[in-house]
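Only one protein chain is missing from this complex, and each of the others stays in its spot.
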Amino acid sequence: MTSPEKKPNRLFQPLTKLFTRWEAQLFIIILLVLFFGQFLSPHFLNLNNQLENTNNFVDIGLMALAMSFIIVTGNIDLSVASNLGMSTVTMALLFQAGVPIWIAVGIGLLVGAVGGLFNGILVGVVKLPALVATLATYSLYRGIAYTMIRDLWVGNFPDQFTAIGQQNIPGTSIPNSLILFALFVVIFYIIFHRSTLGRYLFAIGQNEDACRYSGVQVDKIKILIFTISGFMAAMAGMVIVSKFGTIRADIATGYELTVITAVVLGGILTIGGVGTLPGVIISLFLVGELRLLMNLMNVKGQIQQIAFGLLLIISILMPRVINIIRSRQRTRQIQQELQKPTQING
Amino acid sequence: MTKPSNTLPVLQMQHIYKSYEGVKALVDVQLELYPGEVHALVGENGAGKSTLVKIIMGVIQPDSGEILFNNELVKMDNPQIAQKMGIAAIYQEASLFPDLSVAENIFLGHEPLTKVGAIDWRKMNEMAVKPLEELGIKLDVKRRVVTLTIAQMQMVEIAKALSFDAKILIMDEPTSALTSHEVADLFGIVRKLRDAGKTVLFISHRLEEVFEVADRVTVLRDGHFVETKPVKGMTREELVRAMVGRNIDNMFPKLKVKRGELVLEVKNLTKAGIFNDISFKLYKGEILGLAGLVGARRTDVATTLFGIAPADSGEVYIDGERVSINGPQKAMALGMAYVPENRQIHGLVLKSNITKNITLPVLKEFSKALIINQRKEAGRAQEMHDKLEVKSAGLDQLAQELSGGNQQKVVLAKWLSTRPHILMLDEPTRGIDVGTKAAVHELMSKLASEGIAILMISSEMPEILGMSDRVLVMCEGRLTGEFTQKEATQEKIMHAATARSLANGDTVLLKPAEKA
Partner (left out) sequence: MTANLKVSKKNSSTLWSRFSTLRELGIGVVTLVLIILVTFRSNAFLTVDNFRDIFMAIALTVIVACGQMMVIVIRGIDLSVGSVVGLVGMTVGMMIRDQMNFSMPLAVFIGIVLGFILGAINGLIITKGKVPPIVATLGTMSIYRGLVVVVSNGQWVDSYRIPAAFLQITRMPIFGVPALIVYAVLIAIVTAVFLKYSRTGRQIFALGSNPNAAEVAGIPTDRIKFIVFCISGTLAGFAGVLWASRFGSVVNDMGAGFELQTVAACVVGGVSVMGGAGSILGVVMGALLIGIVGNSLTISNINPFLRLTVNGFLILLAVVFDTYIYRRLGKSK
């Protein structure tokens, strides 16, 4: 849809390119939350609390990075949390059976990638709609997790492993997991916004057919992004297990919806072809800040859900409501102009 | 017959103006339709035909002008009003519901009800048979529409229109997806409708069809009304001149190019049910025109060669070596490029800007270790943009904001930046203004002179005759003719394009007298 009055100001172009209206809105909301939050809880703006809090959404964040790739192509992955369960349960059982921890972790990550690969084949080769394929594997992978570990749990992980989720960088209050997350943010940002793969992802989301006709290996790319999603889900799972020190089959149940919320809230809409990674990062921080604030205010977990559900819906409603109001204003303006008597001499 | 004997027009449109964001789509256009006539609406692409039809249908409103229906002033604010008045459109695209049955499609919204208010399926199925029978069509009304051929779907749409007691039926390019047999059936029905007092407004690029079935013709050019005349007694040249406003001789700057080596050879290419036993040679520096009516499956041959869909059997040789093309990437690696027929769906990513569209197939050239060098990329995009003289507000402009002609230029820019040896163009000047058309033809000539081999699929006879060094003709999936530029005439090509095949696979050319 063309907006005739938007003439890109050459001076601010790089800035406007990075911070389109959506991301700026999110940023403003974070600032508002930070500002008002300090009145609602004195501990809110405490730096230590803030840093420690990032630990709480690294897991969602890792999955959201990969989910961004998938949603921008117009697909979706509902199986990430179940895949996470399957991978971490595999890792835990191997570890319990005596396999050295890091090898077990490696195998767990591999399982996650294979799970993602299976999704990728269903979507890219068999050409199932992503919603249905990942709905099936959502059940399948969680079922495999349950079948393997039943209702038992595994614990007693070695310190070097739990250090990731529980320790900070020696001498600082920066959690280890945050560094891990930052590393992946950089990698995913470069791929998304600076590489050929990223360009292809956006193009596929905007017009998949034209991509095929232009020689883009659409199916291979789909297989790749789902594999990445599975891998990152397993990675997120390792962080969770490392943080809590134990694991059960129902680990991360329901997380997929938070991940998808973070991505859509960040501006990558389910229709595909739009959005930015910085937007997703900002939305993750927003979710994290809100969660911290509500935790400090002792708001119950299930009630926090209300806030996030509202946030998701409002974030999509707002731009449309603004558009409707704007276009009504414009029509009223035009009508008023037409009714003005024509002036002869200015 | 100058005017139909019944002197009361059913539809009159006078002084119709319509502009879109400064572009004048219609300027002082008029149209008069009488009951019991087949009225053709012709004009080049961009002449304003679809805009006029959309106004008749109530889909858009004119900026000014009057519409009279049965001599009463009306305002068509929405399609439902038009439908109530008895105006029905037989769209090319599906306006049927594929999962519903034929009878349901005909009666959707006004299904017959039983006394308790439930849909009376038995009655509906019975009632559905009637309009189809009147048209001479045998169809199981319980079948889902998705199981029908396009010709049958059109019949259902016509039956649907009749069930709404339509007085005016608008057909927009109805024959483009039909076999010659189905076209004959359709025209039979059109004549039946006319004899029953209906009006058929018939939009077509196929001038032969205008002469075959229409009573009067209205010509539009560049949004202006040119004339309305009876078809009888009109010559083809007159009609073309009215449409084009100029002689078509100097439209095709085809340079004489010396033919080079054999670069592409296709042998017995077959795809079951689509095309059969296609064999031809393509040389460097030549433009090989591929003519035929729509439904001849020329696009399928091109997309198969380009690797979009595989063939069942046959051989392809490039530069003398046998190749197997299993995807567009492989085709591109072999030096092929394909400018698709549907530029908006297959040729462009409308929501992306010009740069991204142009560089999409060649991104690897600007990337080291997957990272794109945006300056290099913009440089190439600018180079191709300027080379093809794309008129735009800059490289950042979105493809969807460009006019048809400029969009096609972007598609060409994109494919030329892959530096192809073999360039396949599928309807390269369809839907383009005359100026850009000439520019594209000049470009084609230049490319041929640089040694590129060009396969040009076109449904426009003047283009085929004017631009091709050789002409191949296909009909219903088989090659039915091959002519040099000297040999090729409209008649020969048209005969080959409408050749019917006998049961034993032989091809029979129609005698000239059988065609209007």
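For reference, chains read A and B in written order, and residue numbers begin at 1 within each chain.
Note that in this section contacts are C-beta pairs under 8 Å (C-beta built on N, C-alpha and C of every residue); 3 or more make two chains touch, one makes a residue touch a chain.
Every value quoted in this text rests on a predicted model; they were computed, and no experiment measured them.
*Asks:* For the chain left out of this view, which of A:69, A:213, A:285 or A:308 touches it?
*Replies:* Of the candidates A:69, A:213, A:285 or A:308, A:308 is in touch with the missing chain.
*Asks:* Taking the entire complex into account, which one of B:233, B:273 or B:320 touches the absent chain?
*Replies:* Going through B:233, B:273 or B:320 one by one, B:273 is the residue touching the chain not shown.
*Asks:* Which one, A:229, A:261 or A:276, makes contact with the chain that was left out?
*Replies:* Reading the full complex, the residue touching the unseen chain is A:261.
*Asks:* Of the residues B:51, B:83 or B:367, which one touches the chain left out of the display?
*Replies:* In the complete complex, the chain left out is touched by residue B:83.
*Asks:* Which residue numbers on subunit A touch the omitted chain?
*Replies:* 76, 122, 126-129, 131-133, 135-144, 146-147, 150, 249, 254, 257, 260-261, 264, 269-271, 300, 302-310, 312-313, 316-317, 320-321
*Asks:* Taking the full complex into account, what residues of subunit B touch the chain not shown?
*Replies:* Per the touch rule, subunit B residues meeting the hidden chain are 59, 79-80, 83, 93-100, 104, 108-109, 111, 118-119, 121, 140, 142-144, 146-150, 153, 273, 345.
Note that only the chains that are shown with their structure count from here on.
*Asks:* Which of the residues in subunit A come into contact with subunit B in the complex?
*Replies:* That would be residues 2, 4, 8, 190-191, 194-197, 199-200, 202-203, 206-207, 209-217, 273 of subunit A.
*Asks:* What residues of subunit B sit close enough to touch subunit A in their complex?
*Replies:* 21, 306, 308, 327-329, 331-332, 338, 340, 345-352, 356, 360-361, 363-364, 367, 370-372, 396, 398, 400-401, 414
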